[in-house]
Structure formats: C-alpha cells, structure tokens
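Here the complex is missing one protein chain, while the rest keep their positions.
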C-alpha cells in the first residue's frame, strides 16, 4: 500500500482542517462564545490523520476528551461538529453532547469521552462485533498518556489479547495529563507494558505523518488479518492548554514554541512532500485557503444556528416509549 | 538473615495449622455445618507462610476471598477465625464478616476480600502510611492469577511504582480463576507485566517454602530499604475446589493427586529439613498432633459458640452516633 | 403449562433468543467454564449453573468466557451493542458493579442522549442480587436503586420463573440497556413457564392478587413474601392487593396509583437499604400524586441501614420477611388489627 497523490492531498487537507478547526474554537472560546470544557487537538494532527487514513466505514474508533481531531480524521462532518460545540440543535449530537461527546456511529466514530480510559473497553466491543459478524473491521482506541494509567485501559489490553480481537491501542503521549508529566506518571514504559500483555508495540514520532501512517498500517493490517491487538506509542505535543483556560505554566520555557518551530506536523509534511516533489506548495496553499474559508463559514453558521428547545430536553433518553 | 530452628518449627507449625484448619472447614462445610461461600487455601501454605514470616506488626497484608491461610500466616487467632466462619459472636469479626471478610488490623491483616482485585489499592494505602509515618513497615498484597487481570491491580502496580511505595505484590498463580485457566486468561506473563511497570519480579515455586521465603526476603527488604515495589510470581496449586461445592471437573485428570504426591508443600518441607538435619521427624510429628488437637478444639468450641443477636445487627456501622 | 425453575427459565430465554437472532451473544466469567483448562469444558455455566449447556449448542464464538475484568468486558458489551451485536453480559454479583459502573452509567446509559439520539445500545446485563445466602456484605446487596436512579437504564426484577423468562426475553429484544436483577435465592424456585418464547413488556406491573384493604407494592423476591403475607392476612380478614411492578425503570406509575387509590392504604416492600430506595420512591410518588387518598400512613418495609451481615442469626433478621410485611399491613390497618 502506497500513498497516492490524492491520499496526500486528503491527508494534508484533514490535518489542516483539524488545525483550523481548533484554532477557530480557541479563538471563539477566548472570546467567550463557547461554553463548557474544551480540549484542543492542535499539534497532534499527524496522529489522528495518519492512523484514520487506514480506516473505512467498517472500522471504529473511540476517542477521548480531546476528540475533535479524531472526529475529523474519522470522517465526522466538521460543520455538525462546530454546531455541536456551540450547543446548537443542528449539531452532530443535537447540542446535547458538546465538545466532549461528539460522536457519529454512522462513520464509526464511537464518541469523544469525558471519562479518561472510557474508550478502550468500548473498542474491544467494536472489535468483537467485527470479529463476530466477520465484517473485516478493525477498532482503534485513542488513549492519552494519562489514560494509559487507568485500569480500564490495561484490562482492555488483556481482553483484546486473550480474545485475539482486531484492535489497536494508540497511546498518544503528549507528555502531560493536565499538568502532570508522563515521565513521572507512567511507571515503566508503554512498550514494556505492551510486551507485558504479549502485544507488539511500535514507538513513533507523532509529528511525522509518514512515520505514523507506516506504523499504523502495520498494526491495522495485523489486526485485520486476525493476528490480534497491538499498540502504537505516539509521541507528540499539544499546542494549547489542557483545556481552554489553562495557563500552561507547568511546561518548560519555550517548550511549545520549540516544537512549533522544529517539528510542527503540518510543516514537516509540507517540507517532505515538497522536497520529494510529491506535491507542490500551490496544492497546499489552495487547501489552506479553502479550509480556512470552510471553517469561517462553519463558525458563522454555528453561531447563528438555533438552539434546541424545551421539547428536546426529554427526547433521546430511551429508544422506546418510557 | 537465616532461618533458625525456631523459625523452622514456627514455619512448619503455621503451614500445618493452615492445612488442618482448611481440612476441618472442608469437612464441616461438607457436613452442612458452615454457611455461605468458603474458599480454601489448602495446598498453598508455603506461599502465605514463606512470605509472612518476614513480616511483623508494622507490616500489613491484604488478602483475597481465599484468605484463611494468609490470616493464619499473618497472626490472626485461629480460634477467632473458626468462630467467625461459623458466624458466631466471638468470631474475629463478631460473626458479621464470615470467611470472606476475616480481618484483624491489630496484627496488620487488612482483610480477606470478596472483591477480586480489592486488595492491591488498600495495600498501597498501608504502604503510604508506613512511608509517611516512617514506621519502617512494608505492605503486601496477595493477588490471584485471576485477580492479576483486574484493572485495580494494574493501577496499584503503577501507583506503588511512581510513589515508590514499600509494597510487594504476590501473584499466587494456582493455575485457575474459578474454572478458567490462567494460561488462557493472562495475556503476556506476570514477569513481563511487572517489567511493564518497571518493577522487578521473581518467579518462584510456591510448593517450596524455602524458595518462597528467599524470594520474599529480597522483595521485602527492597521495599523496606525504600527501593520500591516488586512482584513475586508464585506458582502453586489449590487442593479443593474454587469454593466448597465445586466439582473441579475442569482440572486435568489426576492433576491434584499428582501435585499432592509430588510436591505437597508440607511434604517437601519435611523432607528437606529432615534431609538437611535441620529438624527431625519427631519435632514435626509433635506439631502435627498438637495442631490437630487445637483445630478440633476450635471447631468444637465454635460450633457451641453463641450467635450474635438482634442487638448486634445495627452496631459497628459507624464510629460515632448516627 | 410445563414447570421450570427460575434457572431453567433464564437459560431457555437466552437459548431461544440466541437461536432467533445470531447477533445475540453472551459473555461473562465462567458462564461456560473450563476455558483454557485441560478438563471438562462448559464445566460451570456460571457460578449457579444458569448458563450451563448453552456453549455446547452455540459454540465459544457466541458464548464468551472472560478474564476477571468487569470494566473491560461490560464496556466491551456496551461497545458491541453500539456497533451491531445484542450482547447479554453477566455481572456475576451486582455487588461487583463498583469496578465497572462507569461503563454502565456513563457510557451505555448515556450514548443515546449524548449522541443526540443516534446511538442504539441493545445491551442486556444479567446480574445476581439479594441477601439470604449467607454470602455476607460484598455478595448480598440489592443496589437496584442505584441503577434505577440513572436515566437511560432500564431495570427489571423478575419475581418468579415466568417473569424471568419473559422479562429477560424482552430485555434482549429491547434496544436500550437493561439490567436484569436475578435473586440468588430464587434459582431453584419452580413455576409454570411456556416453552415458546414470549416477552413481558417493561413498565407494566403485574397485580398478583386483588384486595380491598391494603395495596402492597413489592419488588423481586419480595413479591413472593408479599403474596405469602397476603395469604396469611386473608385468614385474619385483611384483604390485600399485591403489585409487582416488574421493572423499577420504567415504572408503572398508573397501576400503583390506581390500586392504591382503591384500597387507600399502601405498604411498599423493598429488600434494599432504606435510604433513596424504591420504597421511598413509591411513597414519594403516591404522596405527591394522590394526596388525601390514603387512609393511613404508608409503610416502608426495607432492609436496615447496615451492610448485610454474614451470621445466619443476623441475616435472618436483616432480610425483610413475611412477618414484617404482615406487621406493616396491620399497622396500616390501624388499631385492632
């Protein structure tokens, strides 16, 4: 499997879309236009996109509180997402979920999740469905470094292993869980933990789309071929605070700036495809413009969108009359 | 540290006490004299005793549903235990706990536990107390092979590691969790899991008191010296069913008989100390007789003991008036 | 009609639904048993033998033994339900909910609402509850009030074999997450159970007897105790209506209100602890909705506010029994009874 020109354009567009989306949400939040808790994925784009490019509608992902990027990567409609984040009726979840609960099961996006470690068990379920119904599907759980210490996560590793489920666990290690450093909170290492459960693990630079894409390809193929679960340990950085409002004082001086300057995922991608003449700058500039417009439009429409009303409060609790 | 003659006598006596205790409970249960769920430790004596011999009253253990052996090894009064198992007022827990909840905090026994994986977090607590109050104490969690898959257990490994707690996790792997084989249920291996959290692990034959004793010495010393947690993976066998009433049909033919004939912990101990002239048969025969009498007496008294009464029902729920 | 035990009724419901719909699978610790072991396969069928015999007929592909890992497998069942299977997961004792509650109440229960209606989560959780087994504090709790509190969950408490089969079948066919509470002391109870599959709709109470003087609302095993108390009271000239709501969520408010209005007296029997439980839930409902219709103080018969004691001597007074129900009815009837 090779990346075609169209794949590369699509990958770049998705990454840019995530970046623009998050930057816009950041601005709108700072302006007081977005309520609640919002966790942004900016800086981590190559991970979500590099992985989800291998997935199709048979496949499922479970995300985290930092879910916007995974949603976009897996194919959720960004307009519906923006409406959702603004709490509007036309949001992907009718305004009932908000940033932390965006989901679209029709594209295999099983939900952002407000519970750290909530996703891995669910992904065992999607993997079990795929295995039982022989859909050929694979299920991927995104797990933060902080979430990698949660018992639910370990249990899921083991369950996936002993049931030989078509699952991949992606530990997105951005170095911090809130203000707590992963070098401190993670006893042992992700790779050694994977080995502890008899799973292979690949460590990968999460700023490098191509490295992620390649590692993900192997892990997802392995799962699809019935060879069981594996782990990707993806090292990356988040550009904004843990949530919007976080002063990020716990990071080292210049830490974020250095990453932005030296290994921004979009920049690395651009440089690489230009250097290797796979795409040219103009292709990407066009995408940049188109995406920017698209996001501006989403924000404008979302702001103007109608809110749900009292009639919506008690719907969607149960499937049948209650 | 070396085992003195007195140590050896004490070790043998404890192991014999556990065996007699469990055999007696088995008989009484079969005769319909004991209510509830009862899980027997017979066959696993060398583990509890070999480990707890390194512990004193500063130290704490947390046990499992299969707790009688750990209780005796840590110094709980066997008469009070027998009363408890019979549900009598003079039981160690006033008859309120029963087999699955025997505890005596005054000797550092933090309780059998009806919840698989319930103990490891508690042991982090005892270890934290020891560390904070600088008592020099160490805390030991007994964990079954089944319990080794529970999220609470993994979380405790990590917490003990990152807080550098004086804790030891003893995985008593008797090959089965209820009727489920650990070769199937445990993805990876115990040692690899320990490594996953950056903990050392020693694998040890749990029928061999001396091997257990030696491995435990190291792990407990390490903890006492502030060098953090470690794991012991102890392989052993249970002689009775999962609980009393289990037909044990899932075990291989002759599996238990073979173990009894070839590596019974008491037999191995006896042979070893006689071969090496550390003790002689007469010493141990005397213990056997004394212990048998003691247990018969415990059973007789426990049967005749008074039950708690209505006045006891609502006491001990809270410390203060409620 | 053929007589079957509560255990058989449950086993039959599962088999029939598995035969009917290949998306139905079951999972749990030792629900078949012997996994990976050299000896007998299907050695257990769960700790009470409830699911025994299903694996040989449906294979290990659809009868999944699990490691001891409730968060992972209950969450797995939730995730499988959201993606196209109809899993029936066994939480061996409801007392173990504390290690996996998140996957039930924050995940499965809320998918539909959080996702704006677009999720369907046909998850069934079978679990064992109740005292009387000398199983002590961590294996004897009721806890259904906790599940009843949570929007998005449905909660069923079958009180006999007929109810067990019909409610479990409905649970499996239902598109919402349902927790079915099986009382551990009832597995050997026998009763008439049709051979063919049938469902009992949720939210429709069963009035097991009609009387003029007092309405007794009881849940799960307590329905049987209430019927027994009513028999005894009949002889003393007190005539009782006994209502088995069958499901605490949804709750058949109408039947409770109507039957209570008819008798004007209410006794609620709930094996759970007394605080924030079904007894106060029902009394609250009746008091707010039907003020003035009661002729006497409503009575709540519940377990006390203490953990379940081990000693048989204590447990026997812990469990709300027939005598306490009778006393509560007499209390409701007032002086002279």
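The letters A, B and C name the chains in turn, as written, and every chain counts its residues from 1.
One rule holds for everything that comes next: a residue touches a chain if its C-beta (ideal position, glycine included) is under 8 Å from a C-beta of that chain, and two chains touch if they have at least 3 such contacts.
Model, not experiment: these values are computed from the prediction.
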Just list which of the chains on display the missing one touches. A, B, C
For the full complex, which residue in C:6, C:44, C:58 or C:105 touches the chain that was left out? C:105
Residue of B:47, B:152, B:180 or B:202 touching the missing chain in the full complex: B:152
Among C:11, C:32, C:71 or C:206, choose the residue that contacts the chain missing from this document, as touch is defined above. C:71
Considering the complete complex, of B:43, B:75, B:118 or B:305, the missing chain is touched by B:118
Per the whole complex, from C:257, C:296 or C:327 the residue touching the absent chain is C:296
On subunit A, where is the contact patch with the chain that was removed from view? 35-37, 87-89, 91, 93, 95-101, 113-117, 146-147, 149-152, 176-186, 247-253, 255, 307-310, 312-314, 317
Hidden partner chain, residues of subunit C it touches: 71, 95-106, 109-110, 113-114, 136-138, 145-146, 148-152, 248-249, 251, 272-273, 275-281, 283-292, 294, 296-300, 304-307, 309
Per the touch rule stated above, subunit B touches the missing chain via residues 60, 62, 91-97, 101, 103-106, 110-111, 113-115, 118, 120-126, 128-130, 132-133, 139, 151-152, 155-156, 158-159, 162-163, 315-320, 322
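Please note the rule applied: only the chains that are shown with their structure count from here on.
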Think of each chain as a node with edges to the chains it touches; is that a line, ring, star, complete or other? complete
Using mean Cα positions as chain centres, tell me which chain lies farthest from subunit B. A
CA centroids of subunit B and subunit C: separation to the nearest Å works out as 35
Centre-of-Cα separation between subunit B and subunit A, whole angstrom: 45
Express in whole angstrom the distance between the two chain centres, defined as the mean CA positions of subunit A and subunit C. 39
Residues of subunit B whose C-beta touches two or more other chains: 149-152, 184-186
Shared-interface residues of subunit C (touching two or more other chains) are 67, 69, 71-72
